[in-house]
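To start, the structure under review is shown below, and the notes come after it.
In this view, the complex is presented without one of its protein chains, the others remaining in place.
Labels run A and B following the written order; every chain starts at residue 1.
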Amino acid sequence: MKRLNSLMVLLVAMFVFLTIAGCSGGDEESNAGSGDGGDGTNDGEVVTIKWYNWDNDVMGATTQKYIEEFEKENPNIKVESVPLVPGDSLASLQNLDILLSSGEEVDVISFPNADSLYQRAELGALASLNDFYEEEGIDPTEVYYVNPSVGDDYYGIQFNATTNFVLLNKDALDEAGLEVPKIGWTWDDFAEYAEKLTVEKDGKKMHGAYFHSWSLYMNPIAQTLMKHPFLFEDGTTNFSDPSFKKMFEMRKELEEKGYAKSYSDVLGAELGYRSEFFNESAAMLLTGSWMIGEAGDTEINPHDFTTAFAPVPVLNEGDEFAAFMGGNFLAIGNSSTKKEESYKFARFVSENLSEGRVELPGLKQGDARPVVERIIEGNEELIDVESLMYTLFDEEVNYLDASQVSIGYGRELESILSDGFAKYMLNDESIDEVIDWMIEEATKVIDKNS
Amino acid sequence: MESGKVIQETPKIQINRSKVKQKEAIIGWLFLLPEMIGLALLYVFPLIFSLILSFSQWNLLGGLSGIEFVGLDNFKQMFQDEKVLIAIKNNLQFTFMVVPISMAISLVLAVVIHSNVYLQSYFKVAFFIPYISSIIAVGAVWRALYHPSAGPINQFLMSIGIADPPKWLADTSASLLAIIIITIWTLIGYVVVIYIAGLSNIPPSLYEAASIDGASNFQKFYKITLPLLGPTHMFLAITLLIGSFKVFDLIAFLTDGGPINSSTVLVYLIYEEGFQKYNMGYASALSWLLFAIVSVLTFLTWKVQNNKMFN
């Protein structure tokens, strides 16, 4: 009988488990439905808003500081940070989508770029910010560099600005007798640098340059010197731009001459761009402003050489230099019942220049130099500060206006780019055929979506 | 037992029998209940739901009200989608390499291990280890081995004079092959074990009789071993066939179906459409395509095997 009892216990346990499984779902839904009763207004009651992001430990510290300062100013609003997948913005977005689709109340969301924001805005998942801007009496285009909008509606508040630049191993430059490049250097100059920087050192080969598997590196010109990474302003594909052909060919040449690691290695072995640069496998790396804090940090990236900075090269000598400005954006979920508080918080974060900030702000006004100085504080020894400041703040550095085209299918165009690039780099198909193929495919996608 | 007692008890048993029957039915359903609930929840409901979804267009983000019926559009799109054709082609290529090759290698190994070798249990263990090893851990090992320029495999190939070895995972013409090799490697242990089990069911007297008749080893293998393993071949063929159509883990982990879709398969497409692009309708239609193909292949294998056995 004892045995029988244990069976019954197991059975009961199982059904309890099933019921709990069933009920816990119900609970969650009812919670989400009833919300916290705070309908935007608060009369002394404390309202909690949730901020969904992809914070890792380092970013989390910043977030915590923002929240502390905000809560001090707004004792009625509590902010809870919810890192979805720490350190991985793409996976976080996927998980965010699941939350959005299950009707969960989502207040504040971080987006890593404008494209990912458009996708969700087009599906009606985000709230328009126009009324809030109007109420506050500000024109966002005067406040922020980039204002993602669909139609006439603004959806994103830029809270970090990202720009691209080239990291250079200063020690290697010195050894090769090369200057830190200035605005106006061309990709041909870059190739020349790559050749001269390719050296054998202690039995280890250092390549002149490293290009990561991201689309940013397939045609850097489109990603850094054009308003939109995949489209011209008239909405047609930019794959027809001569820079694609030029950069594809340059990539192959660098690879064939051994000045850069082959694309097949990058892809097949899933190389990491940080380790390639900081382990001195490559002397130059095209990357972006998110690396400022890491450049001199020997704890995250053990290394003992000085890092210099240079603006992104241009296509032809004499080309005007105006760089693409991207950024991280905060948006407010349409399902939120605390939109006003969320807006307040998002604005607060975007304008906060205090201690916690480790990335450039997206503000047109004000001086970001102190922010940069603080970001590199303690790491100056291994950073060529002069070239960093020059690259970020020189008078000649211009930023492009925000693109007027916004699309929710950027991902499909990106996969055409990477497929086309692979056809050329891995399969040795002729450049003209590949470019034609890319234009054709991209046009198909654009037509389908318009 | 006394006969009188039996007669006396007969009516009682009859009464009991209908009661017993009723009770037995209740108990029977009770015992089935947990499984029934589970199957209804996780098989029947999803099946019906995915059928509905396959005739609609639905982006997960839109919520349930966003489901829009589009008739046969998904299926029409499917047969024009170049990716689907590539995926089916890859699936077939994968299956028709993995199943026969792993069965052939394993059969030879099994025959040798079963009949004529020392350290029998060592060999069983050695070949079985990859099968119980976590496929992702194994995938990580192979990724390093496959490193295009500096990996052990290509270093070896270059050292024996192959100047331009495949780039494996980064090679549009070798990525699927790379996955196939790993799959066969992990499967062999399992197939060997099943074959050995099949072999031990063959009575040794048959071989002895054949020896007396002067049959060679090859003749014995061909005339006795192969045909008597019929059910085992059948079991393995079907299991491996179905299993191979479900290949996903290695592809998701190692290549994401690339480069340029060269290693994509149906299940990966379902994953990509459903869980990365949230086209739930289209993903459901693809699921039904997968279901249809697996059913047809299973039926065909069964048919072919049956015919062979009767002839």
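Everything that follows uses one rule, which is that a contact is a pair of C-beta atoms (placed from the backbone, for glycine too) under 8 Å apart; a residue touches a chain by one contact, two chains touch by 3 or more.
Here, contacts and distances are computed from a predicted model.
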Which of "STAS domain-containing protein", "Multiple sugar transport system permease protein", "Chemotaxis protein CheA" or "ABC transporter" matches, in UniProt, the chain that is not displayed: "Multiple sugar transport system permease protein"
Residue of B:L53, B:A237 or B:I260 in touch with the missing chain, whole complex considered: B:L53
Residue among B:L85, B:I136, B:I162 or B:A209 touching the omitted chain: B:I136
Selected from B:Q80, B:N116 or B:S205 as touching the chain missing from the view: B:N116
Residues belonging to chain A that touch the chain removed from view: 1, 3-4, 7-8, 10, 14, 17-18, 20-22, 24-29, 57, 84-86, 88, 95, 98, 101-102, 204, 269-272, 275
Hidden partner interface residues of chain B, rising order: 13, 16, 20-21, 24-25, 27-29, 31-32, 34-36, 38-39, 41-47, 49-50, 53, 60, 109, 112-113, 116-119, 121-138, 140-145, 147, 150-152, 155-156, 159, 185, 188, 190, 193-194, 196-198, 201, 232, 235-236, 239, 242, 245-246, 248-249, 252-253, 267, 270-271, 274-275, 280, 283-284, 287-288, 290-291, 294-295, 298
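Keep this in mind: only the chains that are shown with their structure count from here on.
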Residues of chain A touching chain B in the complex: 11, 14, 18, 94, 97-98, 100-101, 103, 120, 123-125, 262-270, 411, 419, 422-423, 426-427
In the complex with chain A, residue positions of chain B that touch it: 34, 37, 59-63, 143-144, 146-151, 167-172, 258-261, 275-278
